[in-house]
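This structure is in structure tokens; I'll ask about it shortly.
Apart from one protein chain that is not included, each protein chain of the complex appears where it belongs.
Going by the order they are written in, the chains are A, B, C and D; count residues from 1 in each one.
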Amino acid sequence: MNTVLAIARKDLTIEWRTRTLLARVVPFALLVLVLFAVALDSEPLILRAAAGLVWLAMLFATMLLVQRSFDLETADSALDALLGFVSSSSKVFFGKALSLFVQLFSLAVVLVCAAVVLYGARVEGGGVVLLVTVLLTATVGLALVGTLYGVVVANMNGRDSLLPLLALPVLAPLLIGATRATEAAFGSDTIDVSNGWAWAALLAVYAVVFGSAGAAAFAPLAQGDS
Amino acid sequence: MNTVLAIARKDLTIEWRTRTLLARVVPFALLVLVLFAVALDSEPLILRAAAGLVWLAMLFATMLLVQRSFDLETADSALDALLGFVSSSSKVFFGKALSLFVQLFSLAVVLVCAAVVLYGARVEGGGVVLLVTVLLTATVGLALVGTLYGVVVANMNGRDSLLPLLALPVLAPLLIGATRATEAAFGSDTIDVSNGWAWAALLAVYAVVFGSAGAAAFAPLAQGDS
Amino acid sequence: MASDTAKAGSDAAILLSGVVVALGGFPALAGVDLAVRSGELVALRGANGTGKSTLLRLCAGLTPLTRGSARVLGVDVATQRDTVRSLVGLLGHDNGLYSDLTARENVQFVAHLVGAGTSDVDAALDRLGVDARVAATRAGALSAGQRRRTALASLVVRRAQLWLLDEPHAGLDSAARSELDGILREATRSGATVVYTTHESDALGATVPRTITLTSGVVARDVMEHSR
Amino acid sequence: MASDTAKAGSDAAILLSGVVVALGGFPALAGVDLAVRSGELVALRGANGTGKSTLLRLCAGLTPLTRGSARVLGVDVATQRDTVRSLVGLLGHDNGLYSDLTARENVQFVAHLVGAGTSDVDAALDRLGVDARVAATRAGALSAGQRRRTALASLVVRRAQLWLLDEPHAGLDSAARSELDGILREATRSGATVVYTTHESDALGATVPRTITLTSGVVARDVMEHSR
Partner (left out) sequence: MTTGTAATRVLGVLAIITTAWVVVSAFFLTPADVVQGDSVRIMYAHVPTAWIAYLAFVTTAVASGFSLVRKHRTLGFDRVAGASAEVGVLFMAMTLITGSLWGRITWGTFWQWDPRLTTTLFLFVTYVGYLAIRRVDVDPVRRARRSSVIALLAVLEIPLVHFSVVLWRSLHQEASVLNTDGDVRLDGLMLFTLFSGVVAFTLMFVWLVMHRQRLTALSDLERVVGLDAAISARRAEGVSGIHAT
């Protein structure tokens, strides 16, 4: 446990020092939201798509953060050594996933606020609790899947382009679920709040599946890299 | 000229050997098209936005290809040496932009075909000539801007996240222009073909501006890197 | 040619027999038989591309075995690479540092993971001549030699049972070299086994107890000094 | 302390006076005065972190000058860095190779850009002992020493007027070292100037015409051998 925290803290220290999230990923994600609006070019249309666009931006931001997280490890072959220091490689998995979760959750909060401001999305009443639950479960899922596929492509030549190819299809269900649940929280007329909770529950299941898969698969994956 | 070609050929040889474009970026861009559709989740809406979505996907793919193109140069500090070999750094600029253009143009053709199949976009008659012109001018612009900002962030820590932040705002006009012109070529009812040609002309101007800016600015930018 | 690889047994730190490692179809190691006893200090020599780094990476569990059998500290490298990794300290051609942490934070991180204390960190940094200013500078900004020193400090904190060092002298100045000499001899004295590669004739003082020379992926010579 | 930096003039390959280079606020060079004549062979020595690499990178136009004046081959480094770059061949701690091209393709690419022919490429590879198999292997898969040899072959093809080499011996085996010795001496004989850093006492045979020692960012000693 201590090890997990130490690894997460190391990543967050580096993040804090380089301000990657704050100075770069957050502006990038906001920009993506704006670009969507530009590409769509129609008010009612944007409002309808708000939830989907927020999560799409989250997906792209996840790719960036995962790449960054593993570039740190592979730039000077630190991962090789790191795996020798810990008693079980799954600790590395959870440590890196934890720091990713913290970053993604902060980003998600910012993006939802941006959606309220930019797209005119509205959250009220029971929607708030649902929204927070969705943000939590979905970002946990993103962090776990991101870390898992991050280590798959770590050390590979051209990993920047390989990561999205592998991770995005797997994240598609998460995108759909999070979008639907967020729509419900935004008070859409095509989906009600109770249905939103059903989606949130599915997101939780998704996170658990990938958490266990990641813990189990990390060792053979990390072992294999050079 | 010879130097420009040699540099472009080197990049394309590496591309051919690693198949980054074919095996990864093309699937990634197609995936982005699909994810957009999933996030929007409404047929008529998707059709309306088709042109915008194609160019948005192109923008993201450009980020990947530019990163890859400069990772090659900086991984072992090859750029430092390369700049010493050429009589003028603008040759490096045009060489790298040329190889990027070749890759982006192929990608654009694939994406437009995908839009026809997936989004039900239609091109006929005079639209074809307009479309080809737009693809050419817009990808030239993308290649030039991408190369210019690629060298700005080359050698910077955490460039993966910095590049989109810097380049995307600059590319916003290109996104708008290419979207409008492509809409016209797709036979939209909000914009006609002659207007489309006006946008295409603007794209050409944009490309020329960034071509000259790039040629002029490349030397001081490349010099400044550590 | 004093070959002396027959001594196996339970106290063997490294025991290779018929080891082949193919990289991209090329046999970087083409049948290596080798036994290193616990507590030995071994220099690995040979021309460029003869397989020294490959041998070290194999023993550290980083490169898969293609043929033959390899045991490190009694553990089978082919099947239990995870265990091997946790017993071995490897310094490769890369330093394994996080460039956005300071030199001290890098060593501290390792110390935390392996359960060493702050005093160990200070002692290690001090020993390798990483002064306070350098220790407080981000690793990415350090000079080549300072980075190498920091990586060695992490290794000292680590206290592995088997030390594998790939050209540890590269980039170090003469002061750091003689310090490294002392560190390696001390490590073997306290029971650890040390294998390092080098291209320099006078790298570790004049007398290295045992020198193994590789040629084209096989052991060509294995020379012991008579007394330690 | 035989200081001998006063000799300036039009045939100076490097002429530094009062050079300060600050990196992240730290004066890596803290006032260097130095003159190197064309055709000289100079070894740069000093402990880790004393500014050797910084000095070479400054002369190659890769690091900006903070104070003082610096001319390389008659060109002002502060204002005409592009020109400086094209006159100087630098081998840094990195090798500058494209890992997806083969060793031969890497050298060939350089040759193409600088206008050298295929025979030059073959000669350079041959000279540095890069055999056909290694030349046809992607640079990313080569051993540390093979990569270094390939980078040196590129430099030979380059035929720069001023050669700056940062620990060129690191990773090379003894055969490659003596070949490098020959290459550098030949280069100076044909009029080029060579400055290299090293930590090894016997790196380039016994007699190096001139040895400059840095301490804490300033020149501490500058020793000439009496005869060349």
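By our rule, a residue touches a chain if its C-beta (ideal position, glycine included) is under 8 Å from a C-beta of that chain, and two chains touch if they have at least 3 such contacts.
Please read all numbers here as calculations on a predicted model, not as lab measurements.
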Which displayed chains the unshown chain touches: A, B, C
Listed residues B:31, B:132 or B:170, member touching the removed chain: B:31
Sole contact to the chain not displayed, among B:8, B:21 or B:46: B:46
Positions on chain A where the hidden chain makes contact: 148, 152-153, 156-157, 162, 165-166, 168-170, 172-173, 176, 180, 190-191, 195, 198-199, 209-210, 213, 217, 220-221, 223-226
Touching residues (missing chain, whole complex) on chain C: 1, 20, 22-27, 30-31, 63-64, 66, 79, 215-218, 220-221
Chain B residues touching the omitted chain (full complex): 19, 23-24, 27, 30-31, 34, 37-38, 41-43, 46, 116-120
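We adopt the following convention: only the chains that are shown with their structure count from here on.
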Far-end chain from chain B, centres as C-alpha averages: C
Whole-Å gap separating chain A and chain D, where each centre is the average of the chain's CA atoms: 46
Numbers and ranges of chain A residues touching at least 2 other chains: 18, 157
Multi-partner residues of chain D (at least 2 other chains): 99-100
Of all residues in chain B, those that touch chain D in their complex: 3, 6-7, 10, 13-14, 17-18, 72, 75-78, 80-89, 219, 223-224, 226
Chain A-touching residues of chain C, taken from the complex the two chains share: 60-63, 81-82, 85-86, 88-90, 92, 94-101, 105, 109-110, 112-114, 138, 154, 158
Complex contact set, residues of chain D against chain C: 23-24, 26, 46-49, 53, 93, 129, 133-134, 137, 141-146, 148-149, 167, 170-177, 199-202
